[in-house]
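A protein chain is absent from this complex, but the other protein chains hold their places.
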Amino acid sequence: MEFLIGNFAELTITGLVLGSVYALVALGYTLVYGVLQLINFAHSEVFMWGTYAVVWVLTLLGASGTSSLAGAAGYLAIALVAAVLMSGGVALIVERFAYRRLVRQNAPKYIILISAIGASFVLSEIMGLRDKIAGFLGLQGVLGDYVNNPRNTSTLPVEIKPEPVLQIGNYMVRDTELLIIISALIMMFVLDQFIRRTSFGRQIRAVAQDPEAASLMGANSTNVVRLTFLIGGVMAGVAATLYMIKVGATGFNVGFVLGVKAFTAAVLGGIGNLRGALLGGLILGIAENYASGILGSEWRDVTAFVLLVLVLLVRPSGLLGESLGRARA
Amino acid sequence: MRAIKASQLLVVGVASALVLSACAAPADTTEGGSGSTESFSIAYQGPLTGADAKYGEYAKAGIEIALADYAAAYPDGPTVTAIYSDSQGDPAQAPALAADLINNADVLGVVGPAFSGETEATEPAYSEAGLVTVSPSATRVSLSEQGWSTFFRVVANDGAQAPAAAKLLTDVVGAKTVFVIDDASAYGVGLGDGIKDALGDKVIGSDSVEKGSTTDFSATVTKVTASGAEAVYYAGYATDAGLIQKQLTAAGFEGTYASGDGSLESTFIETAGEASEGAYLTAAAGAAGDDFVAKWDALTVSDKGSIGVYSTEAYDAAWVILSGIGEGNTTREDVLAWVAGYDAEGITKHIKFADNGEIDGAGGVYYYLVKDGDFEAPVAID
Partner (left out) sequence: MTLLEIRDLNVNYGHIEAIRGISFSVEEGTITTLIGANGAGKTTTLKTISGLRKVHSGSVFFDGKDITNAKPYERVKMGLTQSPEGRRCFPGMTVMENLEMGALLRKDRRSAAYREDLERVFGLFPRLQERVKQAAGTMSGGEQQMLAMGRALMARPRLVLLDEPSMGLAPKLIRQIFSIVDEIKAQGTTVLLVEQNANQALKRSDVAHVLETGKIVRSGPGEKLAADPAVKAAYLGGDV
């Protein structure tokens, strides 16, 4: 407890950093749930593929050595574009192959759920077996650096050195931490405005609230669902870039734990609710840090889920718990 | 007993068949007589995929060299092949794989299990089946205290590593205060606790992180920096060890970072990046000699792994079993007896086992310093 008070600022800031990543990934779960009332279990892998896009594009560009955050800004901007394209693309693939036919045929939810879980394994293992896949295609020689040792950790070729920039309490906040928190908040704001103010956003909300009435208005639900997956993928791509700035390493299996946490964050905030995803993510990140501080780091997962259960006991629909469409100010 | 005699007869029979066929058709000698049952397997149980896959790769190098040496030393012996069983080092996955090996009558001995956790999960079954296991790398102290008749290891346990690591931190590094982190695995807790015991009140803080459950260690990092410790010892595996060191350095930690044999592989350096410069890694394993490297270079098999920590121990473990088979022990019972009675020079140390399966007369513990992005040659801690 004394430790928590003495290091409150640091634990809070670093918790917010991780929470920001949770929140951005949680958006993908919450958007798809809002529109289809289905949990997209493959979303964790959409994020994972984004982290690899960051590694690959920087390898391709020949980035190396160490750099300050500002010095790597050009690389990171390109990496962001690559990650967004990759995650967005993978999300569309998931929608196309794991969802569309089943949704159109009104398949029972559990069947679609299984299909999504299957897609998640496939995506993860494609990454984990990419050397063999490249081999089948006869591309192993060409792709060498990108596909070798697929089950080992892949690290960012350029190492980003965080610099202290801002004193909060007794903690010097690093530039990378500031960047991550601010970027996540900006993305949340942009998305919120997009959903509330644009015609596309209105269509997403309409389909979320009443798909049949929406199609009577001329909404093309296939397009709306596709757009929803795409937005979730884009957010996961941003999250993947921020994650790589912070952690700097990824693996074919990093999606699972992060996905479970992000999903928890979405449920905590109220699944289907965009602002709930943000709130849930940030609270989860901070709570994990506080609990690790007080009880020991081996308690962080326990804490996360105890917190979830407690919140759901009091508020079964989550902290802000309303559906996507109702989630307007 | 009758079965054994029958198989021994068979050995003689097939051996003569081999000789005959060798005379008749020299080109066929390497294949042995067709229809021969004189072909056995040794198995490896450890991680070939997953975060710790490097250990499997390193062990594979040792086993493949041992197989080549076996073929050269016992040209008339039974054909022996290796089965690589990928447990991912996971105690939850290992039992089913062990059961497969036990049910495979061709398997006469196991090199492994690689990790302490999977050893705890599978050794009771091996022991019951009488299938001998010789681990190159499972170092948790308590493993030899369970009364498993089939458990052997060619490596010193953490009981030797922990005091040596403590000595490294105090004498070589010169740290007055140490923060100890373990990864809540069977191996990490054992090693971490051993170091805490050896360091006594020099330990000013400790934390336990869940292996594989996160890549963000900010709370742990805060604890370390808040404690003001001069050195950190992480008892766990390479990926997490690298991430923790990187995040410590990013948070301004300037003390010495050390970890154990679990982190002694290139993934650690790749993950930590520049932060890994000056890190110490301890292991009850020395370097591979030039001979060993030359033999590895000469291997012609397509997948021969790579040389790293515990490659030489894997060689010794494999050789203990293979030489037994070469000397005519072709039942599990005989191989087990052979291993228990083994007394010969290995490439890492003299190999002779105590009754509990520990190597008699512990081998040395070494430290490896990270410099210029690579591990320097090991230095003995004494």
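Each chain carries a letter (A and B) given by its place in the written order, and its residues are counted from 1.
Here is the rule we go by: a contact is a pair of C-beta atoms (placed from the backbone, for glycine too) under 8 Å apart; a residue touches a chain by one contact, two chains touch by 3 or more.
Since the structure is predicted, the reported quantities are computational estimates derived from the model, not experimental observations.
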Subject >> Displayed chains contacting the withheld chain >> reply: A
Original post:
Which of A:Q37, A:S67, A:Q140 or A:S215 touches the chain that is not shown?
Top reply: A:S215
Subject >> Hidden-chain contact residue, picked from the options A:T30, A:S120, A:S183 or A:Q203 >> reply: A:Q203
Original post:
What residue numbers in chain A mark contact with the hidden partner chain?
Top reply: 199, 202-203, 205-206, 209-210, 212-220, 322-323, 325-328
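Methods note: only the chains that are shown with their structure count from here on.
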Original post:
Can you give the whole-Å distance between the Cα centres of chain A and chain B?
Top reply: 37
**OP:** Would you tell me which residues of chain B are touching chain A in their complex?
**Re:** 49-51, 53-54, 184, 207-210, 212-223, 226, 239, 242-243, 246, 250-252, 267, 270-271, 273-274
**OP:** Note which residues of chain A are touching chain B in the complex, please.
**Re:** 3, 6-7, 10-11, 14-15, 17-18, 66, 128, 149, 151-153, 155, 159, 161-162, 164, 172, 174, 176, 246-249, 251, 253-254, 257-258, 288-289, 292-293, 296-298, 300-301
